[in-house]
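Beneath this line is the structure, given in structure tokens, with notes to follow.
With one protein chain removed, the remaining protein chains of the complex are shown where they sit.
Read from first to last, the chains carry the letters A, B and C; within each, the first residue is number 1.
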């Protein structure tokens, strides 16, 4: 998956999805050809040869793209509307605006901020919101605002209102980088952008709290982590990425947690990077990752 | 984990386990030294620095081992009894006597038989028992008896009686190589030897039937397999080995099943090989694998 | 990578490659749309956004495909000729005709034959040619002709002539499944079909003979295997697939060889399966694997 092309000013990404039918690829590629666009990459997936759902991600180079977008969008509305497809057209040069929410542990947060600094994840982290003050220095050291909003059972509604005030219209994505609080259904509806969470187990094994102790008790030989979109059903949202690491009888639960932290940060960073490149398409409770 | 040493006639394996206390390693190694044995490998594990459980596996070379075993056992009884440890002493040259139970699918069965033939698993498969006749030719091609004992809900008790008659005193291990029947608690008690099963998922995810369809529905990004000792609690026995393979939105449930079959046969073969080398020690519902 | 679709009678695979230029995707998909074909999957790769090489693999469903192929080919000649692209059009229902060449070790051979029997690799193995007689019973047990052609330094030219007589016009692919002989440049030219080899190391590490001993001597912590197309430069042909397994100081060279055998059979089987689904495109000394 080429991640360099985003540097090109005139690079566009077109996501198309809908019920599968003949001629979608031809319609899109012909329209792009008409505009003189060069297709740089094209990924396509149908869930079934007949009667399934259709997904396509196309990146293309088109001279003077920003100026052409209005006209291109009009034609896509028309062409894809007739084919019953919805679409999303983005400019690769525009990074996603991201807020990260954390509690006290630093491993996922630092990995994300460091990758942003290296240019590995195409995002601008505009703020870090935390329910504990511990990570303030680290975040501000990257030149990023850190906002401490304490949360307890009584204050949750008010805390979420504060969070929403900061987030609304300001971000394209919220990342929960080991934010140890459950967000309400109201929050998820009002925030209006995708929320990605890292769960510290290989879902659906060890749903809920304390997965490393549960893994130790069960005597598993691999432990894992899962990045998923957050839905109202805890730990049940569409999975973006998972990975595991081998363990044995030797590790204590505390050591499993340390080993797991390495997997967590990698899985979350990959999921966020792919999301920010418009590689992840939701398909009900599953994802297509191109 | 050296697997060559089993060829040596005078190689012994000593498993010691019990509540942890000082001096066990010294007692065992001094006793072996007294006999003139050379320790070839020694693995030791304590579940806790203080007050935990103790496990030790020692392989040693002792001139004329078969003749020395009675006397050595007497001394071990004495020394380890005082230390509150139980032990198991085996001669590496003696392969485990194994029965494999199967239904219709061949992948786990063939992998075990191939590896036996190549000398990779130190076992003698004395019989294959199947509830379907399909795999008879394959098994007999290896020169191994294949016994077809049909099973249905009504006949289960009788079938188990037939199986037990074949197994009792004849085998050291029963391997369920995708045997799609549940064995009764009575059977497990009467068979009197360990039973290893391969479950076609990464336990504890997707317990029970149809794990590949469940995995597809949940949209996981890795699928796995688990080899475990069989207990009366289905899919809850001590895990010996697990592994996973990466999948994506592309695979259908049928393709997940095919990818999974590769993981199943490897995981089961590894678990059986380790068991046959006395590398696996049960610790309640967990295992120590040296 | 869906492997079920090959069962469909009217499924075609079109491979296009050449210097990258605008409009290739559109031209192909429009032509297919004109015929009423439904694109089932489409993979595309350009080595460079500008001035690179272009590769596309399209699978499509077209009613009455066999009858339409002549006309479709004519139009492809025309359209792709103008765009400077070469192409290859195959019917998914036709399995590749394969010859396997072996020496004495069975692990790669058995894995291939067994996967063919299970329908996992879309090929017909028409013959197995061996320079030793050892594996005859195994091969004939699968109902496949086994031809023993001894080879020594003096007889190599004559042996190759015999082999060529068997292979010419009869196979689409030759697989060297641990065939421990070097094929001459003459043979490779005359055989006229691709030849896939499994090398028992992670190339380019440990080129040449005795890689497991070399790996042991160097003290590596992973060992691997490499499937590649055979060219006149030994161990230098385009790599199709590679994989590794973790090892440690414990394993002897003989044990590394046994561990490596597992990797070899998997890597070779994957490479052959992908080749037989027309997923592998050669690009100079590299491959594109869709």
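Keep in mind that, in the parts below, a residue touches a chain if its C-beta (ideal position, glycine included) is under 8 Å from a C-beta of that chain, and two chains touch if they have at least 3 such contacts.
A quick note: this is a predicted structure, and the numbers were derived from the prediction, not measured.
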Margin query: Out of B:61, B:221 or B:270, which residue would touch the omitted chain in the full complex?
Written below: B:61
Checklist line | From B:33, B:234 or B:254, residue that would touch the chain that is not displayed | finding: B:33
Note to self: Considering the complete complex, identify which of A:107, A:122, A:178 or A:275 is in touch with the unshown chain.
What the structure shows: A:107
Item checked: Residues of chain C (touch criterion as defined above) contacting the omitted chain -> 45, 202-206, 218-222, 224, 238-244, 248-250, 283, 285-289
Item checked: Positions on chain B contacted by the hidden chain, ascending -> 5, 8, 20, 22-27, 29-30, 32-33, 36-46, 49-50, 61
Check: Given the full complex, what residues of chain A touch the hidden partner chain?
Finding: 1-4, 106-107, 110, 114, 118, 120, 141, 250-252, 254-255, 258, 262, 266
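Assume only the chains that are shown with their structure count from here on.
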Check: Shared interface numbers for chain A and chain B above half of all numbers used, same, or below, different?
Finding: same
Checklist line | Rigid-body rotation angle, chain C and chain A, from Cα fit (steps of 5°) | finding: 180
Next item on the list: Find me the chain with the mean Cα position closest to the mean of all the protein Cα atoms on display.
Entry: C
Checklist line | Geometric centre distance via CA averages, chain C-chain A, whole Å | finding: 36
Note to self: Using the touch definition from the top, which residues of chain C touch two or more other chains?
What the structure shows: none
